[in-house]
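Handing you a structure now.
A single protein chain has been omitted from the complex, and every remaining protein chain is retained in its original position.
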Amino acid sequence: MKKNKSKIILGVTESDAHVVANHLIAYQLRTNGYEVVNLGPCTSVAEFAEAYCWNPDASALVIGSLNGHALGDLKELLQYKEEGKIRCPVILGGNLSVGADKNRKDLEKFFEIGVDVVLDSINELLPALEHLNQNERLVV
Amino acid sequence: MKKNKSKIILGVTESDAHVVANHLIAYQLRTNGYEVVNLGPCTSVAEFAEAYCWNPDASALVIGSLNGHALGDLKELLQYKEEGKIRCPVILGGNLSVGADKNRKDLEKFFEIGVDVVLDSINELLPALEHLNQNERLVV
Amino acid sequence: MRMIQLERQALIEQSSIQLPSLEETVNLFKARTKPTVAQLLSTAKADKKMLYQPRCGVGDHKEMVDLLRTLEGLSRPDILSVTIDSYTRLLKLDQASEALRTDPRKLNGYPLINHGYEKARELEMSIDAPLEIRHGSPDARLLFEVAIAGGITSFEGGGICYNLPYCKDVPLRHSLRAWSYVDRVCGKLAQHGVIIDRELFGTLSAVLMPPAISLAFTLLEGMLATNDGVRCLSISYPQGGNVVQDVAALRSILELASKYLPEGTAVYPVLHEFMGSFPKDVIEADALIFYGAMVGRLAGATKLITKSNQEAYGIPSVESNAGGIRTARMASAAMFDFVSIDESLVQEEQRWIIREVEEIIAPVLEYAQKTSLQEAIIWAFEHGYLDMPFSSSRYAKSEVLPVRDADGAIRYHSQGKLAFSRETQNRNRRLVSDSFEIKDLATRISQDIFFFSDGHYRARKAV
Partner (left out) sequence: MRMIQLERQALIEQSSIQLPSLEETVNLFKARTKPTVAQLLSTAKADKKMLYQPRCGVGDHKEMVDLLRTLEGLSRPDILSVTIDSYTRLLKLDQASEALRTDPRKLNGYPLINHGYEKARELEMSIDAPLEIRHGSPDARLLFEVAIAGGITSFEGGGICYNLPYCKDVPLRHSLRAWSYVDRVCGKLAQHGVIIDRELFGTLSAVLMPPAISLAFTLLEGMLATNDGVRCLSISYPQGGNVVQDVAALRSILELASKYLPEGTAVYPVLHEFMGSFPKDVIEADALIFYGAMVGRLAGATKLITKSNQEAYGIPSVESNAGGIRTARMASAAMFDFVSIDESLVQEEQRWIIREVEEIIAPVLEYAQKTSLQEAIIWAFEHGYLDMPFSSSRYAKSEVLPVRDADGAIRYHSQGKLAFSRETQNRNRRLVSDSFEIKDLATRISQDIFFFSDGHYRARKAV
């Protein structure tokens, strides 16, 4: 299977130090045959772009965010995509806004700033990576 | 002290079977030198009036009510007073309305139907009985 | 068995109430798809789970439907209650109807007879949890008829427990007969495969109730009910406050049942969360609610009747009531597996409770051989061999005066004429005179009553 050889760039948003889910995802992807470039916590969009520059064969950028600052931390993403500095699909997951009361509509904003897929749980990641070819915007 | 010889008619409203406070009050009044005619729970206004008829020297009618039905159970009180069937002051105490959210204003209604004194707690009863001579309407 | 049909006909004719035939009622139950209370209890017991049930009742029908639905939405109780107002309990149907007409909010419960059985069906059908009727009627024949015609599968009460704490002068003979009617109709339904859960209200007057008195009364009522054909009994006991005593009392229920009730009777121990003077402080009140549930869990109770943190103030808001269920349900979490009590103390207490119960009922059972159990009970109350503290009724002497011992367990200051053996008396005397300073009796008893509401259990602990 070609899929199982593909390379993933992984990391957590810039202001965010939560790293447990990141470790679990890295472990899980590697166990499932992916090659993982893990940038870890506190990763700026610039760093993601730099990693992409070194790994242009990456099939996706998988970004986690838990502290609620995802939107602020990723606001430059669209610019980087438009400038062609990030050309692969961007998958975002975690706890994406501040507060306990989540609004599904807020997710729209992430599509506007250049995120392609938004996921809730780690368990949705492998299936979502499988779907990527279809290049569609997907909210699970 | 004359007070300590006076006679009290005691009881609980007609639809109400709660009797623990009634027992405690009877005990307390007797310990403090009062003579107590205890009609117990489930006592109608007619029964109170009958007891008064046999004990016209009673210095007060002390009525307890806990189940929240005090107003309904005592609605004939004014009539009995106006007809001269109850001539001593009427003291009412307990949990006087249905619901956990009590409104101090609701107490006015008891004065309208012929209650003279409204009390919250057993501890207020002895002092209130001391004050009775002054024949004033008192909310503690 | 024809007898009961005749009695039923007479009862219904005398009342001005429209009711379907017993056949129609049986068919209603047969067509039922949601579980009955008896079925839930049986599954829960097998799974060693505890069911949670609040009390609730308001006057207006629509508000009652809303109340049930909201409670179910907020806290998913396993069983829901329809608590009946005090007018209906005493069959003052005119007063209930008057209040319904002028201001239903003045009612402290749901006037089921006035609303009628079709409304009862609506209630039962408006929610997932099955309903129980909770009341306090010395004569509940009509209420019961309306309830079963409404498809309700659980009914609380008994000839002793729903008389003495609830009325001043209804003769026991009257209430025992009226409840025998209810039980015989249950028996009749059982013959048609319809099992009504009959809960016996061991809580009685609720305040400082010595466990053996509660258990003796419900055991006698259980014997009467099973004689009349009842097959499913929930036997309730009120939390007194001392965990060892409460667990021992709850565990005694099945021990006594297996010894005195016919085989094949389904018996479920039920804990009523603390039924005495409740703390006003909301955190203390919540703590007491959780504590009660913990006691139920430790004892293996099949059902818990919850309280709210507004108990001290009045009939609770729906939020507070739902909060009570949630707070209690926390106690079912597996993380509390680590909480345990000294089982040897429980066993010791249980032995004594059983012994006290057997000493209390001995004269009754002996006298019953000459007459009937019902007559023996009436005779025993007349003579004070059966007795309870804080009876509202003249038909119990109330010569029993309870107090708490140094650990907060409920003992006897005076035992009245309960026929306790010398050993039982000695143990009680030892426990009561034990350890802490006794002020005058009035102060002691009121401290014991306000044990949780005035912080006396804190003071006590410090001794």
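Each chain carries a letter (A, B and C) given by its place in the written order, and its residues are counted from 1.
FYI, contacts are C-beta pairs under 8 Å (C-beta built on N, C-alpha and C of every residue); 3 or more make two chains touch, one makes a residue touch a chain.
A quick note: this is a predicted structure, and the numbers were derived from the prediction, not measured.
*Asks:* Since one chain is left out of the picture, which of the remaining chains does it touch in the full complex?
*Replies:* A, C
*Asks:* Taking the full complex into account, find the residue in C:Glu273, C:Asp286 or C:Asp448 that is in contact with the omitted chain.
*Replies:* Going through C:Glu273, C:Asp286 or C:Asp448 one by one, C:Asp286 is the residue touching the chain not shown.
*Asks:* Just one of C:Met3, C:Ala31 or C:Met335 touches the chain that is missing; which is it?
*Replies:* C:Met335
*Asks:* Can you list where chain C touches the absent chain?
*Replies:* 241, 243-244, 282-284, 286-288, 290-291, 326-327, 329-331, 333-339, 341, 452, 457-458, 461
*Asks:* Touching the absent chain: which residues on chain A qualify?
*Replies:* 15-20, 23-24, 27-28, 31, 40-43, 67-69, 71-72, 95, 97-102
The rule we apply is simple: only the chains that are shown with their structure count from here on.
*Asks:* Relative to chain C, which chain's C-alpha centre is the most remote?
*Replies:* Between chain C and the rest, the longest centre separation is with A.
*Asks:* Report the inter-chain centroid distance for chain A and chain C in whole angstrom, where each centroid is the mean of the CA atoms.
*Replies:* That pair's centroid distance is 58 Å.
*Asks:* Between chain A and chain B, what distance separates the C-alpha centroids? Give it in angstrom.
*Replies:* 74
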